[in-house]
Every structure is written in C-alpha cells, then in structure tokens.
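Here is chain A:
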Amino acid sequence: MKNVKTSRQEIKNTAGNAMILNPRNYLPILGLALALLVPLIVTNSYYLGLINLVILFGAAGIAWNIVGGYARQVSLGHSIFFGIGAYTTTLLQIKFNISPWIGMFFGGVFAVLIGILMGMSVFRMKGHYFAVFTIAYSYVMMLLFQKFRGLTGGAEGLSVPFNDGSLAMFQFSSKVPYYYIFLLALVLIILLVQRLGKSRIGYYWTAIGQDEQAAMAIGINIAMAKHLALGISAFLTAILGSFYAQYVYFIEPFSMFSTHMSVEIALVAIVGGLGTVMGPVVGAIVVKPIAELTNMFLGNVLPGANYALYGLILIVAIIVIPNGLIVPINRLYQKLINRLERSSDRN
Partner candidate 1 sequence: MNKKLLVILSLVLLVVMLSLTGCGSSDQGKSEDKSSGEKQQGSENKVDEVVVGVLYPTSGNLARLGGAAQDAVKLAAEDINAAGGIKSLGGAKIKLEITDPGSTPESTKSASERLIQTKKVSALTGDYSSSLSMVTSEIAERAKIPFVTASISDKLSSRGFKYFFQVSPKGSMFGETQVRFAKESLVDDMGVQPKAAIIFEDTTYGSSTAEGLKKTAEELGFDIVLNEPYQAGFTDATPLINKIKGSGATILFPVSYLTDAILIQKTTKLMGVDIITVGGGAGYLMPEFRDALGADADGVVSVASWNKDVNKPGIEDVATRYKEKYGEFLTEHSGEAYAATWVIAHGIEKAASTDPTAIRDAIAELIVEDGMAGGIMPGGNIEFDETGWNKNVHPVIIQWQDGEPKTIYPAQDATSEFRK
Partner candidate 2 sequence: MLLTVNNMHVSYGAIKALQGISISVKGGDCIAIVGGNGAGKTTLLKIISGLLKPSEGSITFNNKNIVGMEPYNVAAEGIAHVPEGRRVFSALSVLDNLIMGSYLPSAKKDRSQSLEYMFSLFPKLEERQHQLAGTLSGGEQQMLAVARGLMLKPKLLMLDEPSSGLAPIIVEQMYEKLAEVHAQSSMTMIVVEQNVPVALSLADRGYVLENGSVMLSGNSNDLLNNPGVKEAYLGF
C-alpha cells in the first residue's frame, strides 16, 4: 500500500508539484495542526490522559513495527525494552537524581545492548520460534528484576519521585505538557521511520520481511540488517518506556516485563497495519479506547465481562481485518487526496 503511494508520489515530485498547495503536503500538516489544538478541546484530564496513552502506544507500535512489520520478526518481547527504559530512567532518577531527559538515553543504550544480546540467539529462528523465544527472554528479565531487589527494588516496584510541575525532571501535574511531549515524540518517530523507510536500510528490512533468500542474493547482510532493526526499535521503545514510567508514576517488574505488555505494543501495530508508518497510530486509536470503554461500561456489571468482551473484539478484529485498519483508511485518504487534487487542478 504505502509503497505504491510513495513511488507514485515520487513521480509527482519530480514533475515539480511539491508545493504546499499539494494536498499530500498540506493534509498531514493540517492534521498536525489539529492535533496541537486537542488539549484546548479535550479539557477533561481523564480523556486527555487516555489520548496520551494512545499517542504513547501508537509511537511504541511504530517502534515495534520496525522489527515486527518491516523485517517481519514477530517479537513478543518488546516489554523488555519498554521495561529497561522505564527502569533505567527511574533508577537513575532515584539513586543519582539524574533527570529523566538524560536518563532515558542511558535506558535506550541499555536496551540496544540487550537487543544485540537477544539478536545473537533469536535471529536464527523464525515465526513461532522467534515469538516464543522473545517471550522466554521477557520472563527471564522479569525474574531477574524480581530477584535482584537490591538493585531494582524487586517486586515492590519503584515509585517515580513526585515533583510537582518540573520540566527539568519530567514531572507535571497537568496532562497537557505530557500531551505535547508525547506528540512531539510521536511526530519525531514518524519522521524517523518514514525517513528510514525511504533509505537503504528501510528497503532492506522490507525485502527481508518478504523473502530472506532473495534478499541475500542481492547482497543484503540479513543478520546485520535485523540487528539494526532490533537495535533502533529497542532504543525507541526504551525511550517511550521511560516516558511511560514518568507518566504512570509507578513501575514493577511483573507488569513492565509481562507478555501482556508486549502483546499490547504489538497489537496496535497489527490492528493498525503491519509495516506501515501510520498503521500503529490508527491501531492505538482503536485498541486503547476499546480497552477503556469495555472497562468503563462493563467493569462494574459482572467481573470479567469487560475483558471477555475485549478478547472477543480482538478475535473478531483479527478475523475481519487481517491486514489492519490502515488499508481501508488509506484507501479513503487516497480518495480524499485525489478529490482535492482534482479540484485544485481545475483551478
């Protein structure tokens, strides 16, 4: 889908049509402008909080997508990177009073190191093997973080020090600053992934995801490309993990390194659309609120009804839209662009 679009777009661009008047250019900017206004419209901080999580998981989904969507390595262990980011940042903050803004880069680097370690063993596996192996890794991580309580705080978890309204320490009592920070992160990640997608490595990832044998034949170093994918994905996921810790205030190994967390990250990418830049965003917009809505309306009816419905929706979604929501949305978007283009051509 994406690919057809880009090449067609390229043709247009070479034809000297890269103007702000081109709907391809002004529509995303319009969207971004609208996004900037969201906190003015959504004043209830619960709903804004929900939107913040949507953005955060949308971004995490994009990061996951580098490995899972482009290179097609089904990782169910991304909670490892998320957790490493969250823990590194929080521990640096608690023990050395290092600002999360700095700490998160340490988290990113640790995550990359863990990713390289994992990559050494997992990249020889495919499909189910790879998935289960990453699950095993996340359990090992969870158990290690529980075991070495002196360092990690163990199962009791860590509380992010409460620091009212400090930009330097990444703490705000309002949801609005979080919103803009998360949105900025999302935009930067979108730009990065889009750029990667149009670079050599992006082409290589997609190629590997399609056919490794053929990819090797044109000189692609599979292991290197996959490591790079996992490394970048791990780094970004860890950064988002440290945001997550700052945002949720409290982290503990059981939920941070859980398969549930990995599944949630991967799920937004799958529901949205694999190997697409905007798919995970669409996925997060759908998945996160569904979990909230089922809880809101059924959480008090009968214990379990909320999650049962959630599971059911998941099953139906996977069967009905196996290629992700982005496909029909993209189609509509294309239609919109074509219509706008036609009207501007007439002028």
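Here, a residue touches a chain if its C-beta (ideal position, glycine included) is under 8 Å from a C-beta of that chain, and two chains touch if they have at least 3 such contacts; residues count from 1.
The set was built so that all candidates are chains of the complex that A comes from, given by their letters.
Here the structure is a predicted model, which means the values were calculated and not measured.
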Q: Spot the contact partner of chain A in this complex among 1 or 2.
A: 1
Q: Would you pull the chain A residues touching candidate 1 in the complex into a rising list?
A: 18, 20, 24-25, 28-29, 32, 36, 39, 43-47, 49-50, 53, 143, 146-147, 149, 154-157, 159, 162, 164-165, 167, 172-174, 176-177, 180-181, 183-184, 187-188, 191, 194-195, 244, 248-252, 254-255, 258, 260-261, 291-292, 295-296, 299-300, 303-304, 306-307
